[in-house]
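Missing here is one protein chain; the remaining ones are kept as they sit in the complex.
Right, chain A next:
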Amino acid sequence: MTDDQSHRPHHPVPGRPSGLGRRRLIGTSALSAAGWIAGGGGWMLAPKRASAADPIKMGIATDITGAIAPGGNANWQVAQFTVEQINKAGGIAGRQIELFLEDTASDPKVAVGNVRKLIQERKCNVVLGGITSAMRQAIKDPIVNRGRTLYIYPQLYEGQECTKHLYCTGPTPAQQCDKLIPYLIKTVGKKRFAMPSANYVWPQLLNKYARKVIEANGGEVVFEEYYPLDQAEYSATIGKIRDGKVDCVFNTVIPPGLQPFVKQLYESGFQKNGGVLSCVYYDENLLNYHPAQEMEGLYSCLDYFLSVDDPFSKQLQADYAKKFPDTKYPFTAGSASTGMYRGIKFYEAAVKATNGDLSRDAVSAAMDKGKIEQGPGGGAEMVPGKMHCKMNMYVAQCKVDAGKTRYDVIESQKMVDPKEC
């Protein structure tokens, strides 16, 4: 990934008492949308109303700049949105939430120092954030062990994170595979799988789990192969897909390597000849990274899709659109946004349960039994002792109408077990 630390601005933009200038800076200007205002000094969003009790300090550590910036900015917007809703409704146990942002800059080396600020200078009660697994690995120690602070990780990921006081609110491999793969094999009727993958930890561990599910359901993995993240030419892979008579590509290649792969796959006539492409992290936003015809028929499995028929989710989208009109960073499942919403709501529920006691052990104990009734795609429930949550999962397929892509939800399952720890 790119090295973004050298060109970050060195002028901190202090939080201003009024939300006006700040809101405009974040919401509309193209340059600030890339997060250029969140520099080395960090940034805070104070609640507007004065409150009798001290505010709860919530730290957000996410990738405002660098390669993961689209995901990080979406996360930050969802965090502001969710916290504003909670504060408007009177806060948690009578206390407002104060938000602090630190840019992790898509670079774990930069992140560690910045995250430490949230802990040591801001003395945050809880930290949410991190998108890539490398980032989680880098910042969990300064937060959880040395920082003795509660950490919530919002992204779908490869599983196997069982650190105490670290709660994962995104889907795990079991949640993404247990419904989708049997569906592909039994209902769609595809048996011969190829696993082209980007060469890092998430695809490796996800594939390990997916392979088990494929084989348990009578399918077969023809090849599993790893590529450099920015590979630009895939004719060798296309050749193997053709030679191996693959009828289902279970893809974990990620952008920027993904676009040339999908194009070459499409040009080879794979889909035309009955092949099926599935990509479990692909949400509505990522569909736009490709020409529509290349995405048609793609299967995904996530905790939320915009087309999920749920009044609460629809209202949430409407409110989000009101706060961030015409945003570049939609509230979708693939970029940890749904996990961010869920994480903040879990924290809210936990602090309510402790009656405002913010000590880590008390909140963590309440989190462990946490439950939220509603959220994007439905409610969620922590599995006690496992630090992961049950949530609704949806299998969806991409359809194209007049050059526009959308997901149609095909199957859903309520409260799917994360099967972790």
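Observations, loosely collected:
Just so we're on the same page, contacts are C-beta pairs under 8 Å (C-beta built on N, C-alpha and C of every residue); 3 or more make two chains touch, one makes a residue touch a chain; residues count from 1.
Basically, contacts and distances are computed from a predicted model.
Its UniProt record calls the unshown chain "Branched-chain amino acid ABC transporter permease", which is the correct pick from "histidine kinase", "C-type cytochrome biogenesis protein CcsB", "Branched-chain amino acid ABC transporter permease" or "Phenylalanine--tRNA ligase beta subunit". Touching the chain that is not shown, out of A:Asp54, A:Glu220 or A:Glu233: A:Glu233 (per the contact rule at the top).
Only one of A:Asn217, A:Gln264 or A:Gln317 touches the absent chain when the whole complex is considered: A:Gln264.
Touch with the hidden chain on the side of chain A covers residues 2, 4, 6-7, 30-31, 33-34, 36, 65-70, 73, 199, 225-228, 230-239, 242, 255-256, 259-260, 263-264, 267-269, 288-291, 328-329.
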